[in-house]
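This report refers to the structure that appears directly beneath it.
Removed: one protein chain of the complex. Kept in place: all other protein chains.
Chains: A, B and C, in written order; residue numbering restarts at 1 for each.
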């Protein structure tokens, strides 16, 4: 930390601040300039800078060291590649993760999975619980849905990815999955993160709609501190003053996370924009910006989907998008399996 | 719902929309104006308006009925009063809930509780788990902290209030509490809300930092649908472009929730602003705006608090604030016990 | 500025950064700690920190000195009082500035001014130009409106306050005014600020809806650098994710500006909330938070107002509010003339 004292700070005030820092276990380096005294404090503790700023004579306190360590670029400058079977996230293949927003029935998931597999999609993604307020609507099939997801994915040599929201269900539910997704609303649900870390399975950590990039990397750090280093960051939009879209996709997060962290970063345009007719534009943009993968909601009959049909591409739309992505990938030095 | 068709919508398009709505179980009232055709759709289902807006010929879809029912003013126009022992939240007494940010030790909680009790504070509030990233810092005493909280509160004839974050811990932890707080970050953690509803104890539901007032009332509805009607809404700031404060206290939420809902509304200025020297201003503002209660962090030695000292008032500051609140209360037709 | 070098910065990189800073006219103080080298740079120039952060080996650059000088508390620790006739803004009287949103006619402004004057309001505020998109609606009376405002105010021994939006009109228009208001949307319209500064009349500078407090004080500084030290900051809400209100009143801005700056701070709840039935709550909150004054839209027949009737109090509502404000003022050591 750097503590900048007020211009008119008295020596007594400075000494009191130094004392406090020493008590907190910091080594202090005092530097007296023409106008300001600056204290450099080195230590391993994370101290509440706000509390220090309230001390008499203190002007500002800056935290110099990154609030995340394991997720930081410096920890693994060569970048993280996550390998699940023959799928590699963070390599030169752009990885598509697609499927219906929710598993509705064996017929539905089979139909969609079959089509996606034939397009070369290797990760089948679908939810099995509808999290929401309407107590009378379709709530999802729960574990039964995961069994269907697993069974259908196996038949098509695909991997399974689904969101889990309850720490109590995580140990059981994750047994059906190759990758676990943490929803944005759960990004700071540490009980859930701890359980997810324990599984040892790759975790797609979705940025919360009101979380900064730094906070997202702090949550990634939490997973890593708890022993799971297979973390992928997923940008899916932040809440802003613009109300036309559900959330505003923060496309800048792709190159920024790419610079700050060694973790792969993917984008979920369906969730961000919430409207099917904008998904393709944003998917192309994400790839062009450098994303390592994409999550795309696809439904064989979006208008009749039981959940989030408005944000799901039809199979034909997905097909057209895949063609465009294939054209863009070389511009960013990537390939697309499909 | 109201579906406004495009000016140039064809009759065929209109018929197709009507069919879809009838299939979804709606009764339709079609009204053909000079320029627009408008469809009124009455039914009990919550339908994804986004999906309807994507149909050909549809201009806009408005959801007329409120997305929350039980929390709406119309459900209980006379207002909800929550009575716990001789404390009433939502009555003409403004209720102060105060205590240290976290229980550190028996001595600490005893010292602070004693002072608060002598000022007439009846609800002792403190956390027992520090939710955060720093794996090496103080993590809170957990259940042991709740025991101390209970014991000390009993000695001073106070009620206990604490935040619970993990649905698995909720049944046990709530047994030590008279009121349960759901943190803003958990406002949409439905597994947790369901457990909290089951306890039958009054729940302080904190608005999430990126949640709208409407969404907050939808979460309140979720608690109520699950059987618990003793809900208090707590405004504690939303994230905005202003970075000087942790969050921006949305003071307007107080009169707005007062109009939209019958539930009591309280304010937590300490959490919103994150800096002790602004807490008193905001606490006075909240009372003047019409809040039914306040949550205030108080510590006997804020500079040495193990958590959130920067936002905690000293006992002297709390005392001064209480005096000011006592002066303001009559202007809004309220009383203050302390 | 403080430049924190990367942990692994080479000496060559450090020397290059020092050279650059010396070329920019800075005196450098180099401090080599165990892990980081820190450079303190002292100079009068405002340098683009972003540009320095892109240099090799640089980790972070912090601007230590405040980006505003004349508006900072340190420049005038005793606080600024602005005296216009016998009205003092920033003293122990809370100053009410009230009037109809726009001057509609001699009858209207006379009727409202008369009532306000009889309640002790000394500053008559009204716009004369409706800034907006609708080219067919009422556009305001322009200069004619200012003449009416002046004439009516003189008759009631009131001062005049109005918003001016066009730098070309400012010299003429300001001749009718005792105080000039700069709207939030013009807070960074430097051509307008320069003209406003030239008049030498007190300026009410409204914070922009997406401006931080720091930026607002920078605009105040701009007025002061251009020779006009009679500046009052007006908080009127910022745009956030909450859509129920037009803007979110940032009540915390009142104590924060009170700490950072010596300038008086007032609040405009009508503009922020946009709905009459919430104005009184917010006005009371603003006073309780410590505001030096309030701007309140008042209309003798709000439902028929030609502009912003929805946010205007009726005379009866204003009367009731004034009574409440009178009760709250002593709690913050203030008085209210009305």
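The working rule: a contact is a pair of C-beta atoms (placed from the backbone, for glycine too) under 8 Å apart; a residue touches a chain by one contact, two chains touch by 3 or more.
These numbers come from a predicted model, not from an experiment.
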Which chains here touch the chain that is missing from view?
A, B, C
Full-complex touch with the removed chain, picking from C:6, C:151, C:277 or C:319, is C:277
Where the complex has a chain not shown, which of C:59, C:186 or C:281 is the residue touching it?
C:186
Out of B:10, B:83, B:175 or B:243, which touches the unshown chain?
B:243
Omitted-chain footprint on chain B covers residues 2, 4, 7, 27, 29, 31, 33-36, 38, 40, 42, 59-60, 62, 64, 210, 239-241, 243
Under the stated touch rule, tell me which residues of chain C contact the chain that is not displayed.
20, 44-46, 48, 50-51, 53-55, 67-68, 131-137, 165-168, 185-186, 188-191, 208-210, 218-219, 221-222, 225, 239, 274-277, 302-303, 305, 307-311
Residue positions on chain A contacting the omitted chain are 210, 212-214, 238-245, 248-256, 259, 272-273, 277-278, 281-282, 284-290, 324-325, 327-328, 330-332
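In this section, only the chains that are shown with their structure count from here on.
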May I ask you to sort the chain touch graph into line, ring, star, complete or other?
complete
Dist(centroid_CA(chain A), centroid_CA(chain C)) in Å evaluates to 39
Listed in rising order, chain A residues that touch 2 or more other chains are 210, 239
